[in-house]
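I have a structure here, written as structure tokens, and I will follow up with some questions on it.
In this view, the complex is presented without one of its protein chains, the others remaining in place.
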Amino acid sequence: MTAQATPTAAPGKSPVQARRPRPAGKRESHRMVQLFLAAMALLWIFPVLYAVINSFRDYAYTAEHGYFSWGGFTLQNYKDSWEQANFSQTMVNSAIITIPAVLLTLFLSCCIAFVVARFSFRFNLALLALFTAANLLPPQSLLIPVYRMFRAIEVPFWFSESGTLLNSYWGLIAVNVAFQTGFCAFVLSNYMKALPRELYESAVVDGAGVLRQFFQITLPLCRPPLAALATLQVTWIYNEFYWATVLLQSGDKFPVTSSLNNLRGEFFTDNNLVAAGSVVVALPTLIIFFVLQKQFVAGLTLGATKG
Amino acid sequence: MAKYKGINQLSGVDRVVVGLMVAVPTLLVVWLVWVPAAGSVLLSFTNWDGIGPLSSIEFIGMKNYADVVSIYPPFWPAVQHNLIWLAVLFLVATPFGMFLAVLLDRELRGSRVYQTAIYLPVVLSLALVGFIWQLIYSRDQGLINQVTGSTIDWYGDPQYNLWAALVASSWRHVGYVMLLYLAGLKGVDPSLREAAKVDGADERTTFFKVVFPVMAPINIIVVVVTVIESLRAFDLVWVINKGRNGLELISTLVTQNIIGEASRIGFGSAMATMMLLISSVFVAFYVRIVMREER
Partner (left out) sequence: MSRPATQDEYLASLVPDSVRGVSRRTLLRGALGAGTLLAAPSLLSACGGDSGGPSGAATGTVTLGSNQSDAVPKAAIQSVMDAFQKANSGLTVKINTIDHNSFQENINNYLQGSPDDVFMWFAGYRMRFFASRDLAGDVTEAWKNIQGMTDALKKSSTGEDGKQYFVPSTYYPWALFYRKSVFAKHGYEVPKTIDELTALGAQMKKDGLVPIAFGDKDGWPAMGTFDQLNLRVNGYDYHVSLMAGEEAWNSDKVKKVFDTWAGLLPLHQPDSLGRTWQEAAQTLQQGKAGVYLLGSFVAQQFQQGAEQDDLDFFTFPEIDPAIGSDAIEAPIDGYMMSKRPKNEAGALKLLSYVGSADAQNIVVKADPSVIATNENADQSGYTALQKKSVEFVKSATSIAQFMDRDTRPDFASTVMIPAIQQFIKNPKDIDGLVNSIEKQKQSIFSS
């Protein structure tokens, strides 16, 4: 979970940023800047590249020849780490947790954002403050009360095999939703406020109730921020480490990121296995990153460019 | 005019719908965030060990707090480490991220690629970051020791491990700040820059005298984000060595005392409440700034 900022833009900005013209004498300094940026970019991407390359190298080979050699390529590390870390199960667990959590978060955030944007109730600001602040509290401070509450809530056995919300996916999903709703609600309310009033006015004239306005007008228009937020939320909830570790108790329920905890002892003695394991864990987020980059960036910076 | 000032202007069905739309998310957040926060504060005044019914809890006043600050050896080092964490993020990582954003804002050729490379770490979980940097820091097989031939155990030596963790954390933080700042920069009105240029200002003066002040809200938000992130630093350190031996942080101390066999709930809650108090100062600040923009 990361804290978010949605800075607002200066007024009167044009939606398209025109390329600023460059005076001739600046070529030199531009070259320098480009070189610097290129160097920085290389430096930044290096650890991930290093992990990827080493994940394909055989441990015995690198132990013998050192890491600067070339050769000894194998897929064995992936096979080993996949088995030892039981990735097939933990990946499924991650999906079971992430997908409902994201859907619920987005839906609930839309509800709140809609009300706050559409109506001018006096409690609007207080409500938003409540949600936004919730996103920023340290989870360690909330653990024991949440744990005891979950343990005390009895649910039918078909809902959770432990009979309570503890050690159940639903409990974990609920916590994630509670934490993430704040940020999404804030972003969505900003966006919804910019929707033209005329749309609602004509709908009201047509006799549409609040529910119809919500589902037929607001939601379809919110596709861009929803896509952006979905991308962000999938990444964040997938990366979520703390709650899964403390709220789940069965070894076979842990999602991927929390299972990293279990790999520490065995893995830390074999570097290439660590590399392969890391790449596997990072893969879903990396795929999202490369395929949905625009949405991801938009999600983080929504509100900065109104349009 | 379809602008509703009060809930009574809605039809009956609509009132119920609106009520639900507000009540369900609010109750969820109150139940899972605010009530536990209050609960932790209450528990910090007890000596509960987590076992048994709530009725068995005894109140012992401020004893836990007194113990934490006076006889608990890892506490003050943890505070120190948290402050160092904050200082490094605030004085090094955040300014560097802003600097990169300013450079990238010039939209030179290849900026998109550089941008992507720099914020790639942001999509990785902090726990994973600790793992990836293990490849570089490991004493026997890590890259640094292979290149320099030194035998320093970067993650294990208390002299170095905090800095090693900070490098890994900054690696991610820089990309994050860069992204936020870049978005803010793109929102700055170009006419302001042009006006400055017409007045004969060079790039640097333009930035510090014109752009930076206009970005005031974003600057503040970036600062607050930095502070909150440094207070919450946990995943990275926990994955390395559970926050011991030079990597103590308040968040890891809380977790060590609360989960695990130790189960010193009251004691751990005292530290957790301290975290809450410190966070709430900055959270309040942040919320005020952001809400002010709302109006």
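Just so it is clear, A and B label the chains in written order, and each chain counts residues from 1 on its own.
Heads up, the rule we're going with is that a contact is a pair of C-beta atoms (placed from the backbone, for glycine too) under 8 Å apart; a residue touches a chain by one contact, two chains touch by 3 or more.
As the structure is a computational prediction, the values presented were derived from the model and not from experiment.
Q: Looking at B:Asn145, B:Asn241 or B:Ser269, which residue reaches the missing chain?
A: From the options B:Asn145, B:Asn241 or B:Ser269, the contact with the absent chain belongs to B:Asn241.
Q: Looking at the whole complex, which of B:Leu108, B:Val167 or B:Ile259 touches the chain that is not displayed?
A: B:Ile259
Q: Among the options B:Asp105, B:Asp153 or B:Glu229, which residue touches the chain absent from this view?
A: B:Asp153
Q: For review purposes, identify every residue of subunit A that touches the missing chain, sorted by number.
A: Considering the whole complex, subunit A reaches the absent chain at 147, 151, 154, 156-157, 162-164, 166-167, 246, 249-252, 261-262, 265-266, 268-269.
Q: Could I get the residues of subunit B that touch the absent chain, sorted low to high?
A: Against the left-out chain, subunit B lists 47, 49-52, 60, 63, 67, 71-74, 139, 153, 155-158, 161, 241, 244-245, 256-257, 259-264, 267.
What we mean here is this: only the chains that are shown with their structure count from here on.
Q: In whole angstrom, what separates the CA-based centres of subunit A and subunit B?
A: Centre-to-centre distance between subunit A and subunit B: 15 Å.
Q: Under the touch definition given earlier, write down the residues of subunit B that touch subunit A in their complex.
A: Residues of subunit B touching subunit A: 1-7, 10-11, 13-14, 17-18, 20-22, 24-26, 28-37, 39-40, 43, 50, 54, 100, 103-104, 106-111, 113-114, 116-121, 123-128, 131-136, 138, 141-143, 146, 171, 174-176, 179-180, 182-184, 186-193, 214-215, 217-218, 221-222, 224-225, 228-229, 231-232, 234-235, 238-239, 251, 254-255, 258-259, 265, 268-269, 272-273, 275-276, 279-280, 283-284, 286-287, 290-291, 293-295.
Q: Per the contact definition, I'd like the list of subunit A residues that touch subunit B in the complex.
A: It comes out as residues 1-14, 17-20, 30, 33-34, 36-38, 40-42, 44-45, 47-48, 50-51, 54, 62-63, 66-68, 108-109, 111-112, 114-115, 118-121, 125, 127-134, 136-146, 148-149, 174-175, 177-179, 181-182, 185-186, 197, 200-201, 203-204, 209-211, 214, 235, 238-242, 246, 257, 260-261, 264, 268, 271, 274-275, 277-278, 281-282, 285-286, 288-289, 293, 296-297, 300-301, 304-305.
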